[in-house]
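Apart from one protein chain that is not included, each protein chain of the complex appears where it belongs.
Here the chain labels run A and B in written order, and each chain numbers its own residues starting at 1.
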Amino acid sequence: MGAKVKVIHYLNQFFSQIGGEEQAFTKPFIREGAIGPGLLLGQLLGEDYEIISTVVCGDNYMADNTEQAVQEVFDLIADLKPDLFIAGPAFNAGRYGPACGVLSKAVGEKFGIPAVSGMYEENPGAEMYRKHAYIIKTNDSARHMRKDVAKMANIARKLVENIEFSDEDMASYFKQGYRKNLFVEKPGAVRAVDMMLQKMEKKPFVTELEMPKFEDVMPSDAIKEMKNAKIALVTEGGVCSLGNPEGLVASRADKYIEFDISEMDRLSNERFQVNHGGYNNTHANNNPNLIVPLDLMRAYEKEGKIGSIHGTLYSTSGNGTSLANSTRFGEEIAQKLLNDGVDGVVLTAT
Amino acid sequence: MAKEIDKVGIPVSIICTITPIAETVGANRIVRAVAVPYPVGNPTVAQEDERAIRNDVLQKSLSALETQITQSITL
Partner (left out) sequence: MKLQMKNYKVDDVQFSSETLYSDGVLSLDKDALIKEVMAGVEGIEIKLSIAKPGDKTRITHVMDSAKPVYKLNGPTFPGLVDASEKVGEGETLTLDGIAVVQTGSYPGVMEGIIDMHGEGSKYSYFSNTVNLVVEMNVIDEMSSETFAKLSKEIVLKTAKLVALAACDQEPTSVQTFEKNQNVDGLKKVGYVCYMESLGLFRNVYLYGKDTTDIRPKVVHPNEIIDGALVSGNFEIAAHKNPTYFHQTNPIITELCKRDGKELSFEGVILSTERGVLEIKESYAKEIALFAQEMNLDGVIISKEGGGHADADLMLCVKELQERGIDTVITLNEIGGPNGDLPPIVSATPEADAVISNGNNDELITFDSVETVLGGEMINGSIDAKTSFESSVGLVYCSTNQLGVNTMAIKEY
């Protein structure tokens, strides 16, 4: 066998027994060995595992200074080279939950180790962090702590030892949102009719896809003086050079193209075309300005309505583009625009 | 892509036809385009009418950039 698996355990002020609300502003500190629930955890993990240290932080300090607090925790544990990180369980504690969540995510990512926590389903930390760590479903209080900690220990062990999860294991933690294809007995059409009957007869059924909630981004501040603003043009309408030498595919695009439009008054159909499988390209090929209105924007620039047009046009094809790619393109383009002092963007989608 | 640009603090007007999609994915300044194959224009109508339509869509998108908002708008 060899050395024991090194575990770091995280607790808040209450479970570490240093006090109640009055200790909620405590900065992160570290103690050797296990404390409080950690003793139970150590026992349930078994003799091949050792809780070498326990990190403690007050819930308010963590909530109000998250970034700093996380860094402080990193500094405390870096030299210990942990193999596993366990936080909580936080049950239904509204600040403790997110604290366990943010640390599980941060420590797991930074040190490349499995990170496990435990929360009640209504704990906001569960929804916030279930995708970023393994958050075991617990009761809403410490009443059944032994059962809850046992489930956490089970998942933690299987992660460290690379043991496949059983169906029961999978049901023990909040879904992380990975959807994988599999083959089942009935074709989709038959499942559709089955579900139709169940729904009409008010019998319980399980939808195969829950409507997703998209992340909302706080809108950026408005442009105060449009007449001095530098506006960039971006498109996912599939604008490319005539003949498509850039090889922009019409669907599931894997790249974006940058065009120098600083000397152009409009997009000429002798220089540009479009390649986007999601719409009839005829009109756009005839007049690419229908997709990217450079001609109009230049007119506004001359009239002084806008300050200037950014010299680079960014183009990709948005047909069936995976969200991973469009996010990546967006991030890269966003950085470039930021570096180039662009004040606003007109983005055309088809 | 609009969201990632908005995230770094640069306001984005997204001109698109199927605005429910932009609304669902959380874009903030959404402007209704004319139609899928020709978001900023309408080659099926007379030139003067088309010029007016194009100006309308583009002015709206610039207006959106000048409008301070706290939640998503669709023009």
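Couple of notes before you dig in:
Following the convention adopted for this analysis, contacts are C-beta pairs under 8 Å (C-beta built on N, C-alpha and C of every residue); 3 or more make two chains touch, one makes a residue touch a chain.
What you see is a predicted model; the values in this text were computed from it and never measured.
Looking at A:K175, A:R271 or A:K302, the residue that reaches the missing chain in the full complex is A:K175.
Checked against the full complex, the one of A:E22, A:E109, A:E122 or A:E208 touching the unshown chain is A:E208. Residue A:G188 is the one among A:G188, A:P245 or A:G341 that touches the chain not shown.
By the touch definition given at the top, subunit B reaches the unshown chain through residues 17-21, 24-25, 32, 34-37. Contacts to the hidden chain, counted on subunit A, fall at residues 131, 170, 175-193, 195-197, 199-201, 205, 207-212, 214, 247, 249-252, 277-282, 318-320, 322-324, 327.
Basically, only the chains that are shown with their structure count from here on.
With centres taken as mean Cα positions, subunit B sits 26 Å from subunit A.
Residues 214-224, 226, 229, 231, 234, 236-237, 278-284, 286-287, 289-293, 296-297, 300, 305-306, 316, 326-327, 329-331, 333-335, 337-338, 342-350 of subunit A are the ones touching subunit B in the complex.
The touching residues of subunit B, counted against subunit A in their complex, run 1-17, 22, 24-26, 28-29, 33, 36-41, 43, 54-55, 57-58, 61-62, 65-72.
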